[in-house]
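Moving on to chain A:
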Amino acid sequence: MNPNNFILSCQGLSKSFTLHTIDGRHVEALRGIDIEIHPGEHVALAGSSGAGKSSLLKCIYRTYEPTSGSVFLRLRNGENVDLTQVSDQEMAFYRGRDIGYVSQFLRAEPRRGPLDIVTRAGVSRGMDRETAREAAVVSLRRLNIDEKLWDVHASVLSGGEKQRINLAAGTISAPQLLLLDEPVSALDPNNREAALDLIGDLTSHGVAVLAVFHDLEAMERLASRIVLMRNGQVEMNGTPEDVLKVLAEGVPS
Partner candidate 1 sequence: MNTPLLQEILGNASRTDTNLDGSSSFKAQTLNFGLLDEYSKREIRRAILTAVAVPGYQVPFGSREMPVARGWGSGGLQISLAIVGPDDVVKVIDQGDDEGVNAVNLRRLIVSSTGIPESTTPEDSTLIQTRHRIPEDPLDARHTLVLQVPVPEPLRGVERDMRELARMHAEADYARMWVSLYEDKVRNGVITRTTGYPCLVNSRYVIATTPIPRWDIPRLHQSEFLSLFGAGREKRIYAVPPHTDVEPLTFEDVPFEVEKTPGAKCRNCASNNTFLVEVLATDVRQSYWVCSDSDWCRRHRELSDSSSQGLMT
Partner candidate 2 sequence: MSTNWALKIESLGKIHGIPDLRSLEDTGPEKGTAKSALTGSIVAAWDVSFEVAPGEALGVIGESGSGKSTVMRCIAGDQGSTTGAVRLRTVHDGHMNVLDLDPSSRRHLRVADLSVVYQDPAEGLRLNVTAGGNIAEALTAAGWRHFGRIRDRAAELLDRTEVPLSRMDDLVGTFSGGMRQRVQLAKALANEPPVILLDEPTTGLDASIAAGVLDLIRNLLEETGVAAVVVSHDFAVIEMLTTRCVVMNHGRIVESGLTDRLLEDPHHPYSQKLVGAARA
């Protein structure tokens, strides 16, 4: 693996919050994170809650604005950009085209059905409407969303259904980088299986994945590498076997 052939490279990424409403308190979420992900690599983030896993995803996606450091992303056209330096408009554009982000929850959507939501996601990735629709159909079938629900407003669907719709929307056209924040937490075993299968497929097609899972089993199954985080820093960065072994022994806290 060519070390320069990364999709994502975070260098010295730090994030701190100043809470003006609480006496100007200072909170450090990330302290100098260095991490690289290559095409087709699935990196899982591990660590206890509050270790900074979600913060890292949000800093990359710029839902949090990093305080210092760089986030280099290789774009589809092969160009490298530092996401901490691009304009908001450019960031919005890269979000649409190059980065997929699947969070635990479905973002507030208007009265739209799953098919419509996923199709629109495809269109925003630059697919034409017909292609996007076909891809949405495939994706929804694969994630076992009952066809009868395809035009039902998503707001009335169950948490598990919403999560799968979210996943379908985030993965409809393979992004350069896929960020996953507990994408299967609300799914029953069968649907969880289908979802993990879908994610695994993307990795094999060259997508770089950075994921947070709430269970070790998913990590074990999908991750090509695990980064163990603690207190906003990288504690360990290694093969799943090595890291899981440490985890099994119990992380000193």
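Operating definition for what follows: a contact is a pair of C-beta atoms (placed from the backbone, for glycine too) under 8 Å apart; a residue touches a chain by one contact, two chains touch by 3 or more; residues count from 1.
As a selection rule, all candidates are chains of the complex that A comes from, given by their letters.
Because the structure is predicted, anything quoted here is derived from the model rather than measured.
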item: Neighbour of chain A by the touch rule, complex-wide, chosen among 1 or 2; value: 2
item: Contacting residues of chain A [partner candidate 2, same complex]; value: 17-21, 58, 62-65, 87-93, 108, 110-112, 120
